[in-house]
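A single protein chain has been omitted from the complex, and every remaining protein chain is retained in its original position.
In order of appearance the chains are A, B and C, and numbering begins at 1 in each one.
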Amino acid sequence: MRESGNFSFINGAHCSARFLVLFLLNLHFFLPQARPQAAPAQAPAATAAPTISAVTPSEAADKIGHELLARGIPGLAVAVALDGRIVYSRGFGYADLEERVPAWPATKFRIGSISKPLTATALMQLVEAGKVDLDAPIQKYVPSFPDKGAKITPRLVAGHLAGIRHYKGDEFQMQKHYDNVFDGLKIFQDDPLVAPPGTKFSYSSYGFNLLSAVIQSASGENFLAYMQAHVFDAQGLRGTTPDQNRSIIEQRSRFYSREKDQPVENSPYVDNSYKWAGGGFLSTAEDLVRFGSAMMQPGFLRADSLALLFTPQKTVDGKATNYGIGWFIRKSKSGKRVFEHSGGSVGGTSQLILYPDSHVVVALVCNYDGAPSWTAEDVETIGELFEKTPR
Amino acid sequence: MRESGNFSFINGAHCSARFLVLFLLNLHFFLPQARPQAAPAQAPAATAAPTISAVTPSEAADKIGHELLARGIPGLAVAVALDGRIVYSRGFGYADLEERVPAWPATKFRIGSISKPLTATALMQLVEAGKVDLDAPIQKYVPSFPDKGAKITPRLVAGHLAGIRHYKGDEFQMQKHYDNVFDGLKIFQDDPLVAPPGTKFSYSSYGFNLLSAVIQSASGENFLAYMQAHVFDAQGLRGTTPDQNRSIIEQRSRFYSREKDQPVENSPYVDNSYKWAGGGFLSTAEDLVRFGSAMMQPGFLRADSLALLFTPQKTVDGKATNYGIGWFIRKSKSGKRVFEHSGGSVGGTSQLILYPDSHVVVALVCNYDGAPSWTAEDVETIGELFEKTPR
Amino acid sequence: MRESGNFSFINGAHCSARFLVLFLLNLHFFLPQARPQAAPAQAPAATAAPTISAVTPSEAADKIGHELLARGIPGLAVAVALDGRIVYSRGFGYADLEERVPAWPATKFRIGSISKPLTATALMQLVEAGKVDLDAPIQKYVPSFPDKGAKITPRLVAGHLAGIRHYKGDEFQMQKHYDNVFDGLKIFQDDPLVAPPGTKFSYSSYGFNLLSAVIQSASGENFLAYMQAHVFDAQGLRGTTPDQNRSIIEQRSRFYSREKDQPVENSPYVDNSYKWAGGGFLSTAEDLVRFGSAMMQPGFLRADSLALLFTPQKTVDGKATNYGIGWFIRKSKSGKRVFEHSGGSVGGTSQLILYPDSHVVVALVCNYDGAPSWTAEDVETIGELFEKTPR
Partner (left out) sequence: MRESGNFSFINGAHCSARFLVLFLLNLHFFLPQARPQAAPAQAPAATAAPTISAVTPSEAADKIGHELLARGIPGLAVAVALDGRIVYSRGFGYADLEERVPAWPATKFRIGSISKPLTATALMQLVEAGKVDLDAPIQKYVPSFPDKGAKITPRLVAGHLAGIRHYKGDEFQMQKHYDNVFDGLKIFQDDPLVAPPGTKFSYSSYGFNLLSAVIQSASGENFLAYMQAHVFDAQGLRGTTPDQNRSIIEQRSRFYSREKDQPVENSPYVDNSYKWAGGGFLSTAEDLVRFGSAMMQPGFLRADSLALLFTPQKTVDGKATNYGIGWFIRKSKSGKRVFEHSGGSVGGTSQLILYPDSHVVVALVCNYDGAPSWTAEDVETIGELFEKTPR
């Protein structure tokens, strides 16, 4: 019976066996060598022999990328920046299964709630410009928003402390198109608060829709036009744009879902125009790490603005949440301080993690909302490969 | 010990584990369902429940295709015809690793020596037209071919019985371009025979080059023009064409090689114009099974011509070879009668198998010349899935 | 200076010259030469020089294809068969503008109403099998269909003579999914007839939906399963399948529309499950000419069945329509007898033309429903290039 013993670890500690096999089969093949096989220089110095088994951070990241792909994700892209420079960027699998289009670093994915930190950047620009007061009543900018009997401010909304409700029912799969962010407010604006403002962290994408109305009103520019000009273009985020269904958007991924024990399918049709600010943007892994890098040093925003983004807000009873303005603040599994946001969409899941202490930023974007998939720890593992390690 | 017996027929126990794992990981994902999930018809009959575990021949073939891919082959395509109709056709992996272009059923691969049965078809057309006498001295058609002191005939050459030598040295990697098939004869025509004509089966691609000169001379048409008009176009083989390096040939695969323990690389540059007839054509899996199907019943060629193709020639001492005119005749591993040819190229290996008793034809083409790769038995396994099995 | 007046609305006189150059350049450039540039054979005969200006039918068809593309169609494919063999097949432009995926001959397009002749084939198979009586009341097969006070028969429905209404309002852009063809009948079955049965030709896609219910009922098989097994697979139409939105369907085109003076956009989302039989299938240009070729000679259907398909039905007062069973019968612009069907979809238009006298079949499929586009005359011109012309 020893023969079968060889297999017992497959479907207990199956992970290890799976990866072993995958590597043997795929690694030689799937890891093209874009880098030159440096021949030794003339007259090599008589130094110690290089360690043969050395694996570069990029090779290790490639390996993880292929592992994630093998879990059944159709396509994904990963990028890492160190000190503001992209040090790793790779696409894995397919952007489009029907046409078998590869996922490249330039492929645009649905980033879902990572739209929120992008929107928060616009909000802080307007605060810096004196056009938004974080503590004014929201009705100063959005007069049509119903009085809830308690003061709701941009700051509370941006920290998920205002009590505005989140999606309910089938709202996540909405197919209706909204031409203006003000129209999208009607979905939720007349519903009761889930808690009195300031008393409870209650995550709400609709809250960020309300912020988009604030931005449009305070800036005097259409929200999407504002974001494109002053946030995306201004930071050189050429692959970041609203997920407009009808527009031809180059290198936009297709979107995939899977029901339990079923094959992967095209995701159901949705129109994300009802939630641009909270979950409606497309982006690339490279753009996200560019954006994250810009948020780790004064320049695009002022130092005091950045501090606000990354300082946990507190409830009125003084309890700190783990959310500042558009960003979660927590520890990585390895105990390191991180600022991050994840995003879940129909046909997309994504993660952006900033390590303020090592100046690493890592992003993963994919075109899949099924299980099993990647975890935040996988993304942390990749990011931490590039910490302090000279490439 | 019966447990291990389950695995022993594969290739050692690790193989089974490999495939088990691959299936779990990949099958759901990689096998798109192009076919409708037929809902039960109105008023289903009260028959026995369908066997849940039923796997269609196409599903089983897909599974094998993915297994082959997992061995490290960059891209491959497989097609099966039954009774002259294509019942299975699928591409796997990549036609081009640099641009990550998928291998589709229409992808053109280097078919190497499967060029020989195509050339043999042209030869038999000219025999039927009375323009070639299989038993005339070769110099009747190619006066420039040196007298070897013994009669060399088209029939002997087509059966690898003429004693003409095969490649030597680096000739398999030739980079020189030849504009005319007569020029290519100079490579070998002055070399001594490897055996007196008729005495020994001695495989020679150069022999087929000599046949191409016979065809050009007897037909009065340029060999490539003859093949295109009278063999490829005339059979509707729209994806079959000479592998001309400079011409833009749509959906031509790129070519891959691998040295032991190294990553896959682009194959070294070669120019196959020195051996069109014996190993220089591109084709698709679909075209090969179309061609094979046309060779299994009178129509494109006459019945007596087909009989000649598939009857083993004999040496002068009466010993049968396993080769007719451009075709091997042998048994499959399962004991079935097959007519077949394989082909090895720089950056390509291929196999075409005809089952005259079940009217199945199966072809596999790939863009890789490294190891491990597919075996003839893999191809037979796929073909035999479609024998007598109602789809 | 009036000379320049001709050009003044362009941008100066050089413009016109530029485009001339572009055109000359583009033709050379965009027409890759997959065919060998046949060098003259050894010892060319002293015959008359070939006409240098000769343009092959394929070259002329390529030129037309590029002209159609230049009208603004994102992607299209054209195929021509002569005597049942494909003699021309080419894709032009893009199957997917966002990912810039080429339109290949294997690209699947929405064929719209060309679904009708495919459905008619199934109907006639069941007639041949004695399972459908073309003159029975429709309720024999679809008991749930309301009595309209006059006899409606499969024959009348298949000839658009039954008085069943066509789309109204936004029905062409339906987004609802129907799991069973019987459910789709509810859209129209309770509406009044547009004319008493037999009195008036009144084109109706819904009529063909009713036929799909007849086929499902008479065959005892789900309609889509029946079509796949007995019509598509049985004819080797490997690229023909229902346009199921959620399934991964390889090489399915994306779909494009354009409003007047606007850029091309992605077409609005639709679900064609409400009209499989009358307008819901995907196919390729190659499959359509294969299908058309099979309809021009007994074999797949019997001679008497084919005669029925292509004989114009008459109204009760004896006036011939120009429609048989699933096919239009008319003259080409050049005066030749043709059997044909066109198809219009959201994001697709298509045409299939059979020339029974010259055994030519031509099909054009594209991913666009805007204007300007191709016309039936363009398709006829291509088809007639291949009549009686030896390639």
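One rule holds in what follows: a residue touches a chain if its C-beta (ideal position, glycine included) is under 8 Å from a C-beta of that chain, and two chains touch if they have at least 3 such contacts.
Please read these numbers as outputs of a predicted model, since none were measured by experiment.
Colleague: Using the document's definition of touch, tell me which of C:G130, C:P192, C:P263 or C:G335 contacts the absent chain.
Modeller: C:P263
Colleague: Taking the entire complex into account, which one of A:A106, A:A150, A:L193 or A:A376 touches the absent chain?
Modeller: Of the listed residues, the one touching the omitted chain is A:A106.
Colleague: So which of A:S113, A:T153, A:T241 or A:S345 would be touching the chain we can't see?
Modeller: Result: among the candidates, A:T241 touches the missing chain.
Colleague: Taking the full complex into account, find the residue in C:G84, C:P102, C:P312 or C:P356 that is in contact with the omitted chain.
Modeller: Hidden-chain contact among the options goes to C:P102.
Colleague: At which residues does chain A meet the chain that is not included here?
Modeller: Residues 32-42, 45, 85-87, 89, 104-106, 179-180, 182, 213, 216-217, 219-225, 228-229, 233, 236, 238, 241-242, 244, 247-251, 391 of chain A touch the chain that is not shown.
Colleague: Name, in rising order, the residues on chain B that touch the hidden chain in the full complex.
Modeller: Against the missing chain, chain B presents residues 95-101, 175, 245-252, 263-266, 268-269.
The definition used in the following text is that only the chains that are shown with their structure count from here on.
Colleague: Give the chain pair that accounts for the most C-beta pairs in contact.
Modeller: B-C
Colleague: Counting in whole Å, what is the centre-to-centre distance of chain A and chain B, each centre being its mean C-alpha position?
Modeller: 49
Colleague: Roughly how many whole angstrom separate the Cα centroids of chain B and chain C?
Modeller: 35
Colleague: Averaging only over C-alpha atoms, locate the centres of chain A and chain C and give their separation in whole Å.
Modeller: Measuring from centre to centre gives 44 Å for this pair.
Colleague: Residues touching two or more other chains, restricted to chain A: which are they?
Modeller: If we look for residues of chain A contacting two or more partner chains, we find 97-98, 100, 263-264.
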